[in-house]
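The complex is shown incomplete by one protein chain, all other protein chains being positioned as in the whole.
Coming up: chain A.
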Amino acid sequence: MSAADTTTPAKVPPPRQAPPPAVAGAPRAKKKKRTSGAAAAPWVLLAPCLLILVLVLGYPMVRLVTLSFQKFGQSQLWGFLPPESVGFDNFEGVLSDGEFWQVVVRTILFAGGAVVFTMVVGMLIALLLQRVSGWVKTLINIVLVASWGMPIIVATTVFKWLFDSDYGVFNALLSKLPGVDMIGHNWFASGTQGLSVIMLLVVWGAVPFVVITLSAGLTQVPAELEEAARLDGAGSWGVFRHVTLPILKPIIVMLTTLSVIWDMGVFPQVFVMRGGHPEAEFQLLTTYSYDRAFVVNDYAQGSAIAVLTVLLLLGVVAVYMRQMLQIGEVE
């Protein structure tokens, strides 16, 4: 949150007040030729965007943090009682709760697993696409784009149906294997199996973007480099490891970071799969925070959990930000 926090206040003042003085002072002092009208232009263009973002994003972000330091339940929601400041009570409450730590571990395992699977499967399919005939490639691309375009809710209901205990086709197919009888097996009786199914759903939805981005990246790998490596005696793995991978590295870092952010934010898949009431062993940080706020009606502790979730993401975001900063500098 702190990264977002520091940018928010910095963003707020410029569009309204900061520009005139900055314009008057800075350009005249350093760069000579710019007129004040031209220097104000970008801020005028940015103003509507920044205003909306400050209202619907900046303000709620600040509110999220302040909420996490308050007592805020139903009586505060309806205005019967003013919210009172309670310091770190919410955080202490959350952090001393054993269930919270279980949820944290579960979320990390879930998101980590989903990211690794997404990236590995995505890379394998992208490499495969380079080796198949044109018509196979077209078929795969159509399927990828179709599954990419599937609304998450639709995909979730479809997977719910595929893995239905009595009539789901997945159990029926498994039971066709010799010696296996899975008819009636409930995949959602245990959290581990249920979350594995949900992970499969997440990976299925996330792989197309990874494949298509990596495929675009792979076309940029100079064929001469691969050729040269091969002439020098490198096998397929060697070429991949020492030529392809280093060139793709920036794309891979970006995709991994985005996947981590998306997979840590998985919500509707779990929520809809469990009919709006995820059981304890299905709770991820997102549903846990939601539950605390809207089911238990403790908005403050829910906010504290959300703040902690965002803090957990910060490490990853920092890596990504560094790369993005470089992009900002290049242009």
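Convention: a residue touches a chain if its C-beta (ideal position, glycine included) is under 8 Å from a C-beta of that chain, and two chains touch if they have at least 3 such contacts; residues count from 1.
Keep in mind that, in the parts below, contacts and distances are computed from a predicted model.
A.B. asks: Leaving aside the chains on screen, match the unshown one to its UniProt name from "Anaerobic sulfite reductase subunit C", "Carbohydrate ABC transporter permease", "Response regulator transcription factor" or "FAD:protein FMN transferase".
C.D. replies: Spelling it out: the chain absent from the display is recorded in UniProt as "Carbohydrate ABC transporter permease".
A.B. asks: Which of these touches the unseen chain: A:M150, A:A234 or A:I247?
C.D. replies: Of these options, the touching residue for the absent chain is A:M150.
A.B. asks: Thinking of the whole complex, not just what is shown, which of A:C49, A:L81, A:A189 or A:A228 touches the missing chain?
C.D. replies: In the full complex, the listed residue that touches the missing chain is A:C49.
A.B. asks: I need the residue numbers on chain A that touch the omitted chain, in ascending order.
C.D. replies: The list for chain A reads 3-4, 7-8, 10-11, 14, 18, 22, 26, 39, 41-43, 45-46, 48-50, 52-53, 55-57, 59-61, 63-64, 67, 77, 125, 128-134, 136-155, 157-162, 164, 166-167, 169, 172, 183, 204, 207, 212-213, 215-216, 218-219, 223, 261, 264-265, 267-268, 271-272, 275-276, 286, 289-290, 293-294, 299, 302-303, 306-307, 309-310, 313, 317, 320-321, 324-325, 328-329, 331.
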